[in-house]
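With one protein chain removed, the remaining protein chains of the complex are shown where they sit.
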Amino acid sequence: MEKVTAKVFRYDPSTDDTYRYETYEVPYEKGMRVLGVLMYIQENVDTSLAFRYSCRRKRCGSCGVLVNGKPRLACMEEAKEEMVIEPLPNLPIVRDLVVETTEYEERIQSISPYLVRKNRPEREPEKLLPNNFTAVRPLNQCIECFSCMSACPVNGLKWEGFSGPATLIQLARRMLDPRDDMDRIPDAGQAGFEHCVACYACVNACPVEIGILEGVIENIKKKYTEKEPSVYGKYNKTWGDLIVKNGLVNPFTLMRKVSTFDKLLSNMVIGIKFFLKGKISLKSQKIPNIDEIRTIQKVIGEKR
Amino acid sequence: MKFAYYPGCSPQSTTRELDVVTRKIAKALEIELVNLNGAACCGSVEMRVNDPDLFYAINARTLAMAERQGLDLLTICNTCQLVLAQANQSLKKDGELLDKINQALSEVHVKYSGGVEVKHLLWILLTDVGPERIKGNLKFPLTGLKVAPFYGCHILRPKEALGFDDPDDPKSLEEFIRICGGEPVDFPGKIKCCGFHNLPYDPMLAVTLTGKYLQEASDAGANCMVTPCPLCFTMLDGYQREANQKLGSHVNLPVFHLPQLLGLAMGMGKDELMLKRNMVSTDGILRKIGRV
Partner (left out) sequence: MTDVAYKETDVLVIGGGLAGMRAAIEAHDHGAAVLLILKGKLGKMNAGICSYHYAAVGPWGDPDDKNELHLEDVIHSGGYLADQELCKIMIEELKDRVFEFERYGLMWDRKSDGEMDPYLGAGHSKPRTLSTWMRQAGVDMIHGLRSEMRRRKIPLIEDVMATRLLVKDGKVVGATALDYLNGILMGIQAKSVIIATGSHHQVFPVTTSPPEGTGDGVAMAYRAGAELMNMEFGVFISTLAYPSTFKGILVPTLFKVGDETLHLLNSKGERIMQRYDPEHLEMASKDVIARALQTEIKEGRGDGEEGDTLYADLRHLPYEAARQKLSELVFFANKAGIDIKKELIPIRPAAHETLGGIRINKSCESSLPGLYAAGSVVGAIYGNDGIPGRGTGHAIVFGRRAGQFAAQGARKSDRVSIEKVMDQLDDEKMRVFKPMERRSDIRPITVLKKLQHLVGKYFRWAKNEKDLNLGLKEILRIREEQLPQISLSSHTKRFNQEWVKALEVENLIDMAEIMFEAALMRKETRTMYAREDYPDRDDKNWLKHIVVKKQTVGMTLEAVPVKLLYVKPGEED
């Protein structure tokens, strides 16, 4: 590769009616990053191009952009032969590739993103066993780059009541810290964790490899369902119960047990449609040797 | 070739047609599917939250069933694929976990040693069977049919657990469509999420997500859609009308299960493929490709 072509989003809300794309050709150097491409353009071709960056090494989280439609840190993403570079989605545009992230910062602020601890430790430095921090350690890597928020389809819909993966990471960071003793369950509920569709888009986008699904969402779900009744909790418990009872999960049975009254009517309409197509089994099928599952469950319960 | 067959819960109830047609095309392609007697639900994305030990035990039990036969596991559902692959990976990597789980399983005389791979039908068709063999079995390649590939999320991400396609730029489903003679149609939502897992308590979200992708595929000029996951199928096909209602759209996009599309190209008819069970009628498609 001798050169790369970058189609870059340009927009100045204070002067332009609408956005446009400018195409630039940039000489390629071994190991070049998208940030290198942007810097070349800003230094040699168009000094008015606006974009954020600081550390150049995935610690500050400033340089988030969309590269060929995917949210990436410009400083880490390899330059490709042809690139379309755009600002992160779903946020007001300041200028060109710079977006206004206040909305996300306010969501984070609302979940008390700091250690809350009523009592001082017995002595300082405290005796802290590293094994107790295994869950929280990867979460502390979060640099608030908002790649996850940009990849999340539910956040992309601006779904009411869902504060997004970045907020949930900041919440879980404290919730799973053994030193924190604030009851963070109400905030978790407010943050709408149950609207996560478990699609792993955030995990795929995270530049510092935080396993957001298992490390954050599932941990929050665990803690929440232990403490507070909720529709999600009922759904989760029913799933488990049906497996132990029958081995397989019959969707009709699941829906029947979980559906709330307000959804009853619409569910009935769908239910009838599905029934007429033969898609509904009213009775749940049991697997042969279902007692094996029950035995396993009993043994596990005893071992705890 | 022989595989331990793991259909999952949906193909044994709501999407029974997927199970039936899978068996049919497997037979035609000389893939022997060995039934696993009494394999339980994989637990979906819920069981690991609900009871992690039981989650690993149930899936280790399923994997052990396949291992006993010396076979790899074939899945036909994205979520089953991901969940079993993840459980398998954890059991293989973490010796302590494997021991703990095997201890519990010993009560029912089951042991898993980590010798099984979990593969989706789509991957098996593309690699183990191969494009040439499949093309050799086609009677009516789907020439002229524009098919939108809806991957869904769990067959692509996270790539550490799956590893077949590049999650940001997958090619497998498009290749499959081409092998069947059709023309794949690109649209942004092809790798996004239908929201099925939230359906029981958050139906509007699932319906909104689904509707968005249906609209995109329709706008991109697709005649129909294909998906390798029965859960995505249930949303895209079963809830298409609801999606139209929610979004105010007028999409009419028939959806096929993966083996249904293949079966169509192989010469199977409407009844054989159980297309009557589709909510969105496929008659228009059949007429279009002259297969009425």
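General remarks:
Lettered A and B in written order, each chain numbered from 1.
In the analysis below, a contact is a pair of C-beta atoms (placed from the backbone, for glycine too) under 8 Å apart; a residue touches a chain by one contact, two chains touch by 3 or more.
Here the structure is a predicted model, which means the values were calculated and not measured.
Contacts of the undisplayed chain with the visible chains, over the whole complex, involve A. Of the listed residues A:E43, A:E82 or A:D181, the one in contact with the hidden chain in the full complex is A:E43.
Of the listed positions A:C75, A:A135 or A:I212, the one in contact with the omitted chain in the full complex is A:C75. Along chain A, the points of touch with the absent chain fall at residues 12-15, 29-33, 35-36, 39-40, 42-43, 46-48, 50, 52-57, 59-62, 75-76, 78, 94-95, 98, 101, 108-109, 112-115, 117, 124-131, 133, 137, 140-141, 143-144, 173-174, 177, 179.
In this section, only the chains that are shown with their structure count from here on.
With centres taken as mean Cα positions, chain B sits 24 Å from chain A. Within the complex formed with chain A, the residues of chain B that make contact are 9-10, 12-16, 37-41, 43-51, 53-54, 57-58, 61, 103-105, 107-108, 110, 153-154, 157-159, 167-168, 188, 192-193, 195, 197-198, 200-203, 205-206, 208-209, 212, 238-239, 242, 276-277, 279.
Across the interface of their complex, chain B is touched by residues 69-70, 153-154, 157, 159, 194-195, 197-201, 203-204, 211, 213-214, 218, 221-222, 225, 231-232, 234-237, 239-240, 242-244, 247-252, 254-255, 258-260, 263, 266-267, 270, 273-274, 277-281, 285, 287-290, 292-293, 295-297, 299-300, 303 of chain A.
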